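For this view, one protein chain was removed and the others were kept in their places.
This part shows chain A:
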Amino acid sequence: MTQQTPPPVVELTGVTVEFPPVKALDGVDLHLRPGEIHALMGENGAGKSTLIKALTGVHTPTEGTVVVDGVERRFSGPADARAHGVSTVYQEVNLCENLTVAENIMLGAEPRVLGGLHWRAMRRQAATHLRRMGLDIDPASSLGSHSLAVQQLVAICRATVGDCKVLILDEPTSSLDTDEVEHLFTVMRSLRDDGVAILFVSHFLDQVYEVSDRMTVLRNGRLVGEYVTADLPAAELVQHMIGRSMDVLEAAEEVAERTERPAGATPLLQVLGLGRKGSIQPFDLDLYEGEVVGLAGLLGSGRTELARLLTGADRADTGQARVAGRPTRLRNPRTAMGHGIAYTSEDRKGEGVVDGLTVRENIVLALQAERGWMRPLPRRQVDEIVARYIEQLGIRPADPEALLRNLSGGNQQKVLLARWLATAPRLLVLDEPTRGIDVGAKAEIQKLVADLAAGGMSVVFISAELEEVLRLSHRIAVLRDRRKVAEIDGEGASTAQVVDLIAGGGAA
């Protein structure tokens, strides 16, 4: 774009933010130059938000410096940052829907006259700002009457009031459709050409490639590097984000043994055009007995959303499902359970275990719920089931009366698995069953998944760790931007192939 690189308007050097004992950011550098759109990339938890907060004064760095316009700063908060030309627009629009567009734009910078507000001037100034955004709306209309996209643009408009040198956009496109995204990009480009430095955070790789000039990649709170967008193939970016080189991924051994599926077998669960607005685009998927189907994709690509439709956790608004060839509506988890479909959520604490109950109660919960409260499982049968799974899964402590909240993450996960295995499901959908647990427990759960499939169960396996998915899956469905983009055979799949699909193929 420009031949000579202008000096950065924002320079973060060696910024470290600690939430003891965790280092959320560890010596990260970031350089924003005027007149560029700079993408900040990384998976969830990589430290993107923390970095933005360190810059705008929400978090105070324990080490490192923040230099804005050549002066070292420690902002006291977003308002202070804004006063010095660093404005932030967050993912969810933080505006007052009940106020007018003009009031929202000029909030905090209202023109005054005789100790009161100068309403006419306010509207006039707001109109000027709106025109710059290419927005043709009445400044006197109430904000709530406009679409989310317009509200987003108003939020950006508000951020650029006054002397805005740096504009931070955190996931601005997540709730916009294609045309609206295009409009936003037009605005971003025009702001860039006016010399504003824009920091752009997005999960959508296509968008990042379309609009950004340069990018900084973070992983686990550390800086991976700064790259010129045009010089970095998408596949390489994905590798930087997930943090494994091709060689390491390729080395992962295959444990999935192929049990030949008879030709013409009926899928256990077949879905056609299943979808939910704002959640995941319609997709087809066949799930067979004895098969592990892996779901691969970046966080936010729609893996969990897909799983929730398969299991009735969310209700689909389009498409149909067939269980063993028979059309079925998966209305809620209970109907899905009735068809032998079990689902463990990725949110183990929030949607999985009941931490105030005992191991015993947690294990029999689903089985008991299925029977209804009036037919309690006989105590002897309960003890038998609980003892069997504690033994089989190696749950520690091996005490049925231990409160679940006193167990480690890995053991909680095993209890959750036991709860579903006790219902003897035919299809088991596991969303991130190995996240946040130690290596030993992880290996045990992987082994268990392979064994269950070998025993004839159909398993859907979701993990952010590509190597795990590759190793366990017979088939892999790849998701990108809330859409199922490909389905490949797990046997012959190479990591490069999957990474390519995740990154969007052509972009490389």
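Methods note: contacts are C-beta pairs under 8 Å (C-beta built on N, C-alpha and C of every residue); 3 or more make two chains touch, one makes a residue touch a chain; residues count from 1.
The definition used in the following text is that contacts and distances are computed from a predicted model.
Engineer: Per UniProt, what's the omitted chain called: "Sugar ABC transporter permease", "2-oxoglutarate ferredoxin oxidoreductase subunit gamma", "Glycine dehydrogenase" or "3-isopropylmalate dehydratase small subunit"?
Structural biologist: Of "Sugar ABC transporter permease", "2-oxoglutarate ferredoxin oxidoreductase subunit gamma", "Glycine dehydrogenase" or "3-isopropylmalate dehydratase small subunit", the absent chain's UniProt record names it "Sugar ABC transporter permease".
Engineer: For the chain not shown, which residue from A:G77, A:G195, A:G356 or A:G456 touches it across the whole complex?
Structural biologist: Final answer for the missing-chain contact: A:G356.
Engineer: If I consider the whole complex, including the chain that's not displayed, which of A:D177, A:E370, A:E384 or A:D451 touches that chain?
Structural biologist: Here the residue in touch with the unshown chain is A:E370.
Engineer: Just the residue numbers, please: which parts of chain A touch the chain that's not shown?
Structural biologist: Residue positions of chain A that touch the missing chain: 313, 332-334, 337, 343, 345, 347, 350-358, 361, 365-366, 368-377, 401, 403, 419.
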